[in-house]
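Starting off with a structure, shown below.
Missing here is one protein chain; the remaining ones are kept as they sit in the complex.
And then subunit A:
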């Protein structure tokens, strides 16, 4: 790896360091943006001292990145259409990476500085969608082809539903606790300097740290996805494909490719019919070098088998061929995705989905140093964030109250919801999940609906998402013009 990186020219090396620095800064800003939410309850209830809470939260964020896997990271990456992903090593690809990095961090930092409600997830996703659409516009393609809409719908639904789940379940859990725990102290805001009763204190600390762990696992992966886009684009010879993939994984890829050859051969006539009926869109010729097409699936699957038959491991595949191998895998996967969408039986769809998972495995990975760097940036950001809290004296701060049971209910539900999203490989806004959980407990407690929480969540959809899209698209046109 070091040999490949040292062989880069000065300009590319500078580009690599700069973009890695920006991606890690994005994670750092994310950490300090979200510190307040993660530790507010445990410090306010005096379950833990501020220093212990912040250090433990930072550590849990650090650990969470490693424990979360990489499914969310690649859900973010795959918001971009495959044609753009296989062009990421070109100047356009680099313009894409830079514009989404710069727009995401600019918007995140500006909203933090101006005290506007924002969500890192909506910012990043908005930037990606903006860049994808701008690329389609620039290439003269239909706007619909600029984004992987199937993935975008999944991600959008996850971002939309997770706060609703947080609201309903946290409210329900509070009602349950009110029935089960009769001690009135647990249902009142903290009084004096005493910590909460032991059991509740343990629940508040455990769920608070659980929220930090879940935050690290979901938000950290967004940074991992960004860094992998950078590495694949700038050093494809090293990072295009996992050189540590096991022999079993490679065998699995070869077998999956062989089965895809048979499948696409057997469905040749059907595919032509799909093209004629318009079920599969004929895309106009593009200016970028690579284009994936369902008609090219057999060629791609044969190329994968031929390449892997020649070498005992990915490490043995010459650097120059790794990019081609990755492109073939992504194109074949995309063709299989199209066919799975048109499959008439659920068995066929399941079979295709299973083969796709096996096929993609060597392309969906993250080296341990990337996970470590993101963990460090997020953990440090969390620890710095507490120091940077600015107190704005006013009406709001004077009216804010939270009972022990409300805090615990919101945290337990947020922790569970984010962990579930991790398991499903879906990004969520941890801030929205936690805040809507608190709002749910307020509603259940008959303290009224928190309109300010609803307004913040709505702002992420009506302000952050379109603003990040416009910023991402504008920067893409600028950088692509300069390239």
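Basically, contacts are C-beta pairs under 8 Å (C-beta built on N, C-alpha and C of every residue); 3 or more make two chains touch, one makes a residue touch a chain; residues count from 1.
We take it that contacts and distances are computed from a predicted model.
A.B. asks: According to UniProt, what is the chain that's been left out of this complex called? Choose from "Heme exporter protein D", "Large ribosomal subunit protein bL32", "Succinylglutamate desuccinylase" or "Nitrogen fixation protein".
C.D. replies: "Nitrogen fixation protein"
A.B. asks: For the chain left out of this view, which of A:44, A:160 or A:311 touches it?
C.D. replies: Here the residue in touch with the unshown chain is A:44.
A.B. asks: Can you say which of A:96, A:439 or A:473 touches the chain missing from this structure?
C.D. replies: The missing chain is touched by A:439.
A.B. asks: Using the touch definition up top, pick the residue from A:62, A:386 or A:404 that touches the left-out chain.
C.D. replies: Spelled out, the listed residue whose C-beta touches the missing chain is A:386.
A.B. asks: Which one touches the absent chain: A:115, A:278 or A:481?
C.D. replies: Of all options in A:115, A:278 or A:481, contact with the hidden chain holds for A:115.
A.B. asks: What subunit A residues would touch the chain not displayed?
C.D. replies: 35-37, 39-41, 43-44, 49-50, 115-118, 189-193, 386, 389-398, 400, 402, 431-432, 434-436, 438-439, 442, 450, 452-453, 456-457
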